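Every protein chain of the complex appears in place save one, which is left out.
Residue numbering begins at 1 within each chain, and the chains themselves are lettered A, B and C in the order written.
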């Protein structure tokens, strides 16, 4: 009953197999190896972007902030949602990597920026000449930190706002695969065809050990990114082991299979919860994450039974048994139906 | 015949086994897992430092610059050798992570700073009050970028100079194990007993996939380091896989075994080269690295036979066959006697 | 009829006289001169803080961001109002000088943070361990960017909130004198007696050419500040001319006289405006600044008559004559009754 994070589960066995398969003999370091070349080619292929500049790093924070630093000058502000990971959970890494750019928060109800809120927020900046920050990139998280999903129309509309102001668009795709299988579209449709310029293409939360790709659809950004990655200490010397993870991920659509498994576990759990009288949802669930609300007494019974998850926006300590609190429940590829059933059974009491 | 780098060889099989063994079920992310707890305990034990603050990162650059940033203020200068990795090969990462501190280079003959040169260099700084940078940490690389080794007496003397000025000491131990087996001393003797405050304890160059430990002997640095690591994008969510590598490394002294294998290959190669008339050594070899000098014609024959290594401080292009050029030859744990023999036989013609 | 800014008026003649008086012979540079020593002593005296660390810079932005950088680590967030100058009008200078710290905005109605809003905002941060920024200094602007005034009780309450969380307090006192004469208290009462740790003591907006003091009530910050000032390029070589301005400012309470003149002009203007039927005030006026609201037609008549000021939070272009728009009107020491009368007469039509 571990629903705390999609970082908590194991790596898919095929990933370990790929690491072992790559573990032969001497190859060039720092990416000058055939495993890396293969991974780059695969990424370009699935994105239908033969010219894309593709780079690998080990963490999602690195992918996000190196991407942003390629577009944001120190005197810029980055536009993102008020609950964006880059704002809330990266300990000032965007400010660090951009040399001190600011983040301007777009208010949201459920983690999703609306095109009009984005437009209003952008318009309000850069009205003070040299005194305020200048407008920089827009960052969109798909799926959002609240488990909500942008439709393809939503994405296109957000990108159009950015383009109206001449601003580049970054997508934080830490849960890219989970979104994609929900949208049932192609990677190209969810990114460059909608207007995205660079995407953090996540793997770690979906069965890899620690590997993310940064994909620039404009190849002109390649060399600067390489320098910034090295300067950030994020260039792997034994680079083949990052690339091998990515190859296993993309081989025979493993990545989509894993996302379907995670999303499926969430759907199963959601279906069970939806049938209960006193359970409501703080946000509309999608992907592999949801935020159901129920009583403190129920939370206590779950924790006593060994469930692991986070209470969201509140605290269980001292709460009356009938107080309603929200859980953040995250499934991963390895979340089995037993865990889901155990959770639901416990909740039913 | 791959002698280009100790980053080029494979990961030791026991490391892959440890990854597989760690790959069970759900655990806490970001280091809150038992595999990490075990790795921390092991590091403390081998360093005889039960209070040490121990942290894991995936790259040597991250280990170095996060360590330095914990001691160097932006208005400081870091003292290091004129060929230090932090100066030559980290694309300004130290300047980035320290917020703009400077590096002051101590001139060396062979990569090793002498205590008197270090003292003279430190004394020359901070003579201009607020106008120049202030004195910051001293960084020592063991073994050096030229394959040379500091004796325990050398290390103690350097640390004493630093302490005379009240400065903390960092050790870049990317090849810590290679040095240790040469010195035949304990990790404690090569670090805190000599006066080192923080060490980048390398694993990647010695058979790991990508794992380094940062060890502060003063535990007061722990929390700040955690924040700086997160802010640098270097905190692994699936942290157990960094720790599992380190556990395999330290289990039954695998790390020392691997270093002895790499150093042994270097000794074998050196012995063969030493017996040749026209081979000299640019620096006194130690550890797993050496810089032999021989003719361009010989280099050409080796490259034609498939040898892979770097020409050092010169270029083969257009050189006369009798011109003497230096090779940088690096062995790793997997360098077999066949590769050594093949190299020597080819050189003998 | 120039009400655009207190930066637009002339320097008081006594300041020019003081510059001329200081312009004799050779003295030590970089602050090692008797004029500077006198200015430091005067500041300590008026603040009743004989141990205070006192430094001079030429701009308010420099004063603010160097002060903040002395307290905020790069992984911190600074708490300030949602309309703070450091947030809106310093083009990311706080982020630059702190090495990438964040600003967390406390929502306000009129530029003034309430103690409860501050407490709530601080409490909400640092709830995510290493993932979010850590709590850093609180910055209070007195008088605020909306021309509103914190009472002594307000200041004490805000500082108490900060102290409850162990956070230092910075005061942006760009209009320190304007606030002080309104509150009719001592500089000590408005700062360290209320709990302020460091103040940007403004002079430029109140009759100086370009001189601000930074006053740390804890002298331990002195040397670090000196280094950060130099590193920011803000150490004046001919330092006596900064200090001479400050001496003229403090001599025979010129600073209070000038603030009373500016505040008096505002009161006169306010009194006239208050008597008009259709004029309202967006915020409660104090100090030397106010935000009256009246019709676009009236604004147009004023601009045609030569008035200079900013329309606030809207635009006159295309507005219907009867649309109501807010003016930002700022008086300075040199604002004469003729300008006020001319403005009022024009408005009366």
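Methods note: a residue touches a chain if its C-beta (ideal position, glycine included) is under 8 Å from a C-beta of that chain, and two chains touch if they have at least 3 such contacts.
If you're wondering where the values come from, they're calculated on a predicted model, not measured in any experiment.
Although one chain is not drawn, the whole complex shows that of C:36, C:134 or C:204 it is C:204 that touches it. Screening B:46, B:115, B:130 or B:325 for touch with the missing chain picks out B:130. Residues 74-77, 88-92, 95-96, 99-103, 128, 130-133 are the ones on subunit B that touch the missing chain.
In the full complex, subunit C contacts the hidden chain through residues 2, 4-5, 7-11, 13, 16, 19-20, 23-30, 57-62, 65-66, 90-93, 96-97, 204-205, 209-210, 227, 230-238, 241, 308, 334. In the full complex, subunit A contacts the hidden chain through residues 30, 73-75, 99-100, 130-131, 134, 224, 226-228, 230-231, 235.
The working rule: only the chains that are shown with their structure count from here on.
Distance between Cα centroids is largest for the pairing of subunit C with B. Subunit B and subunit C have centres, each the mean of its CA atoms, that are 51 Å apart.
Mean C-alpha positions place subunit A and subunit C at a centre distance of 42 Å.
Mean C-alpha position of subunit A lies 34 Å from that of subunit B. Residues of subunit A in contact with at least two other chains: 90-92, 96.
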